[in-house]
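Removed: one protein chain of the complex. Kept in place: all other protein chains.
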Amino acid sequence: MGKIIFKTLSVLCLMLAMASVTVAAEPIKVGALFSVTGPASFLGEPERNTAVMVVDKINKAGGIKGRKVSLIVYDTQGDATKAVQAATRLIKDDKVVAIIGPSTTGDTMAVIPIVEKEGIPMISCAAGIKITDPAKKWVFKTAQNDNLAVQRIYEYLKTQGIKRVALLTVSDSFGSSGREQLKGLAKSYGVDIAADETYGPKDTDMTAQLTKIRGSEAKAIICWGTNPGPAIVARNVKQLGITLPLIMSHGVSSKKFIELAGDASAGIIIPSGHVIVADQLPGSDPQKKALMSYVKEYQARYKAEGDHFGGHAWDAMTLVKMALERGAATPAAIRAQLEKTRNYNGIGGIFNFSPTDHAGLTKDAFVMVTIKNGDWVLIKDKKAGGKAGAKK
Amino acid sequence: MASSDQILQYCLSGLSTGAIYALIGIGFAIIYNSTGIINFAQGEFVMLGGMLTVFFLSVAVLPLPAAVTAAVLVATLVGVIFERLAIRPLKDAQPITLIIITIGGSILIRGIVMLVWGKDTHALPAFSGNEPLFVGGATILPQHLWIFVITVLIIAANRLYFHHSISGKAMRACSYNARASRLVGIDVKRMVLFSFAISAAMGSMAGIIIAPLTMTSYDVGVMLGLKGFCAAIIGGMSSGIGTVFGGLIVGVLESLGAGLVSSGYKDAIAFFILLIILFLRPQGLFRKGETERV
Amino acid sequence: MKRELLKFLLFAIVVSVVPAFVSGGYLLNVLVFVGIFTMLAVALNLLLGFAGQISLGQAAFYGLGAYMSGVLTASHGMNPWVAMLIGAGAVGLLTFVLGFPILRLKGHSLAMATLGLGIIVYIFFNETVDVTGGPSGLSGIPNLTVGSFVFDSDLKNYYLIWGFALLAILLAVNLTNSRIGRALKAIHQSEVAARVLGVDVHLLKVEIFTISGVLSAIAGSLYAHTVMFISPTSFGFNVSIELLTMVIIGGLGSIYGSVLGAALLTLLPELLRTFQDYDIIVYGLLLILMTMFMPGGLVRGIPDAAVALYGKLKGGGADVER
Amino acid sequence: MLRVKNINTYYGKVHALKNVSLHLNRGEIVALIGANGAGKTTVLNSISALTPPASGEVLFENEPLGVMGADKVVRLGISQVPEGRQIFKPLSVEDNLELGAYLRYRGREGKDAIRKDLEGIYELFPRLLERKRQIAGTLSGGEQQMLAIGRALMARPKLMLLDEPSMGLAPLVVQEIFRVIETLRAEQGTTILLVEQNAKAALKIADRGYVLETGKIILEEKATELLNNREVQRAYLGKDKKEIWER
Partner (left out) sequence: MLRGEAITRTFGGITALDDVSFSFAAGKITGIIGPNGAGKTTLFNIITGIYAPTEGKVFLEGKDITGLAPEKLARMGMVRTFQGIELFPQMTVLENVMVGRHTKSKSGIIASAFKLPGHIREEKNIREKALSWLQFAGLGDLADQEAGSLPFGRGRILEIARALALEPRIIFMDEPAAGLNSRETRELAGLIRKISELGITIALVEHDMELVMDICEEIMVLNLGRKLAWGTPREIQENREVVMAYLGEG
């Protein structure tokens, strides 16, 4: 007898629970395009993981204004054709109100005509400057523009009195965008490019390029790429006994790079988002809280280091969340709210969007860090690095 | 323009990558000679070598020699399984079908490795330190020496096997005339299985000795496989010295091309040379005669 | 002959009424791509299925068409139709000239040469940054227009691209039922007999290679003007393999099989979404199993399987003669 | 020793052997003669399982060969010297001979025994000893034939199947080859099934002979009698004109 009552009760409870779900407002659908597999999976995977993590956190906390957020992620495989199809699906079939991603500049550029036409806000996690320059109505981005990193590097070189550099960039969209900026900005910083070399994303030996660079008159090497290429470069530099300062891009700002490059990583300098040195930041740093919580949460959930790239997705998702919290529900309203974002302390930096600036960051988003004893160390430079801290 | 030290460095670098291409290329040739199949999954054996060694070192915590041995054994096993499941059941298949099957196999192996071990790149410690050694005005790492020594050893072992052991001779006999081989009692199917085992072992060994320099991840096999294939074609699909030269030629020209011409077009240079050789000497640089198998 | 025409008309009617049953949206967009890949698969099938010549570099011609169109219109403001024509012509010339040495090769050498060609072209897309925009791609490509009519929606592009695709199918069907088509099939089935009967095997191979290249280039132009953005990744080695898979899965030598293959492979990623990261494994497995158990492709494989099943149900394991 | 019972063999749609039966006794030399295309080679291939018969039975030492693979047949002690020699041209002469003993190497037999047999072959064919390091493809036709026979002997066969050993060879070389075949039987007691188009040479050393015409055995007789049988000539040069041969 008691059993039956128990059963009935539990069934009732279940029905109630289900009813409460259906009664609650429909979830807000947000789309995401990441290159989870394929050659750019080093971007897409942490981004996807981070976005899922952020959305789970939102939903656990009761959603936004009582509505849950449902994140629909499609894999673009780093292929523009697939990105276009996936974006169309998000907009037309899933009817999302906003899109975060894609991971790469190429995918983003391919998707832009669609979101512009359909009027869906998109926050790209790719770095290419072309994405928001010129500003497009519906397109925002969270990844720091390459030119900011380049400015940082050139400023740093200035403090060191280095005027001649050699470039060694990877021939994918990350590297070619960096190369473009490095070459474009060189003149205004009075930097002379003594050698301009590239390597393929799957290359296994860069001694040839480095030998050529050694023979040039460069006083520093700037290598622009993402793992594992730069790690091989670091090792090759050591092998060849090159003593020039080696500067890399923010593309390697994770512990993984140190692990891959091993001993050869010592002394390498990079411009990086604050995330890898979060614990070294002064307590007064406005970004510190967000950074620390991101690093901790990611570590707890995925047993891996939350990197810089995942941070782009964190920022993108958080920006969308903030816009929603401010009452936006339609794509157009979200877009309008996004554009009004001011002083958002994100992972990538402090964002300030405006109708003419959909990238929202300044070069302060970067700090210069170096590698010491197998860990990242903030360069507390009197001029270049210090300015960032002082400015706030 | 370029100093002799530079040229020397280009050549040394090229020789070490070329040695790897040669090992992979010989793997291609061995399977091709015994079956007429171009095994597009050859690159995946290379990847498996590196990845398995990483696995045995870090997860199973074996000492390096044991890890290397275990990795080669497992990769060989994968080769054998691949032959049994995907190649042997096909009788009288068209070459195009076989090409597709091996491409499918390559995707499959890559996919499984990606799922099991993730997409991260992994480093393998150098076998004996990282202090550069000076050769004239150029430098190499101890690992380069390992590469040269192991490559030479493998090629010597290969030569010994194919020319001085009865089973190796039987394999050569099979590749020349399978019908007559059956008449002297050679089990042709077993030889095909052997060929997959040997080339999987060689490929994985190549992957292991190069991993300390280049790192390894689930997708390193594709480009290495293609370059190895170039080496084999240039060498006229010989499982011996021809392909070794083919590999060294590709490696050195690539390195010289990157150093002297343009690093961006480095791979294009390798494939351009390949095309020229195919157009002018389709049987490869080192094969005389007209014994092209159809 | 008559039956072929009827089949084609039926197919054309199906194609033209499909949008009525697809409520706009995403599926229509996918069908646009199915159209492009149909052209590409048909082009490759002419070469592979009929003439028996493998090409692992087909994406290069597709990409060259796309880049010719893209660069000429986006950077030089040329009329898209003219750009398309120039692209097709240039690729035609290239394939014709390269066809002579390349198609002297057989089997694995041919596979390797076309693969090498594909990689070289891909590297050029990546490296000639000033012209192609390099790895980050080329944007700002206009839609195709006729007068003031702009092909700027999925529906319009659907009809535009399927118009081209149907034309390609019709030409291919015509070709396969002509003396040229018979000669091609003859080459495939017995090259020596074809030669003895006076078929200039080499020239014919080169010609069909050219046709295949031109069709691919046109598909590339259409892609560029539909997506309005191109980047090298869409024209890499993977794409060549994907095209090859479409043809094989559809059935070598079957034009409508290629349509099926193109549709299946374009829709496959959608179907595999449920597998998420496992899709690469499923894809590899599918490739192996399909080639092992349906070597004739879906077009022949499904009927065969049906007949075998029927035989089993009826006669308890009757042998089906193939 | 060997008993072939009513075998039928097809090549695709061609019915190559029609109810062929024959037998060999231990130590015999039996000649199988007939015109080109009569199916002689197919008989041998059916025995050595290269083209297994569709119906009928092949018994060797009272054991059915059934559907076993060609390599298993060799293991039982049957070696074929194929038509056109089929030596491994890129390998050296000695390698070719060693491969003849492939199964013995894989067995438990010591290498010394094989080595001894190798010397035996060189004794039988001194020309091969002179050229043992040479690439087999560079040998002359006669030498290649000797090599093919030597290779088969290395398996220590109880039964040798010889397929047209005289094909394309000059008369003097043919004589030498046939001399060796006789020696083999005399010294090692090997049973031999000899397929020949060169009927006279074959019948001269054979004990018995079979005549094959378009896939059928039409005659079985003592070799000496076949030598003078007109039917043999008919089988070679056409039916209607047999009167020509009466001289």
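First chain written, first letter: the chains are A, B, C and D, and each begins at residue 1.
One rule holds in what follows: a contact is a pair of C-beta atoms (placed from the backbone, for glycine too) under 8 Å apart; a residue touches a chain by one contact, two chains touch by 3 or more.
In this text the structure is predicted, and so the values were computed from the model without any measurement.
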Displayed partners of the chain not shown (whole complex): C, D
Contact residue for the chain not shown (choose from C:L85, C:I180 or C:L267): C:I180
Chain D residues that touch the omitted chain in the full complex: 11-16, 35-37, 83-84, 89, 137-141, 164, 166-171, 174, 196-202, 214, 232-233, 236-241, 244-245
Missing-chain contacts mapped onto chain C: 171-172, 174-175, 178-183, 185-186, 189-190, 192-201, 207-208, 211
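Methods note: only the chains that are shown with their structure count from here on.
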If a chain touches chain B and chain C alike, it appears here: A
Central chain (by mean CA position): B
Maximum centroid distance from chain D, chain identifier (CA atoms): A
Centroid spacing, where centroids are CA-atom means, of chain B and chain D in whole angstrom: 43
Chain centre separation in whole Å, for chain D relative to chain A (CA means): 77
Multi-chain contact sites of chain C, meaning residues that touch two or more partners: 126-127, 277, 280
Sequence positions of chain B contacting 2 or more other chains: 114, 222, 264, 267
Chain C to chain B touching residues, read off their complex: 48, 54, 101-102, 104-109, 111-113, 115-117, 119-120, 123-124, 126-127, 237, 241, 244-245, 248, 252, 277-278, 280-281, 283-288, 291-292, 295
Touch list for chain A against partner chain B, complex: 37, 39, 41-42, 45, 171, 197-200, 202-205, 207-209, 211-212, 214-215, 227-228, 231-232, 235, 238-241, 256, 259-264
Of all residues in chain B, those that touch chain A in their complex: 2-3, 6, 9-10, 13-14, 16-17, 20, 114, 119-123, 125, 130, 132, 139-141, 210, 213-215, 217, 219-220, 222-224, 254-256, 258-260, 263-264, 266-267
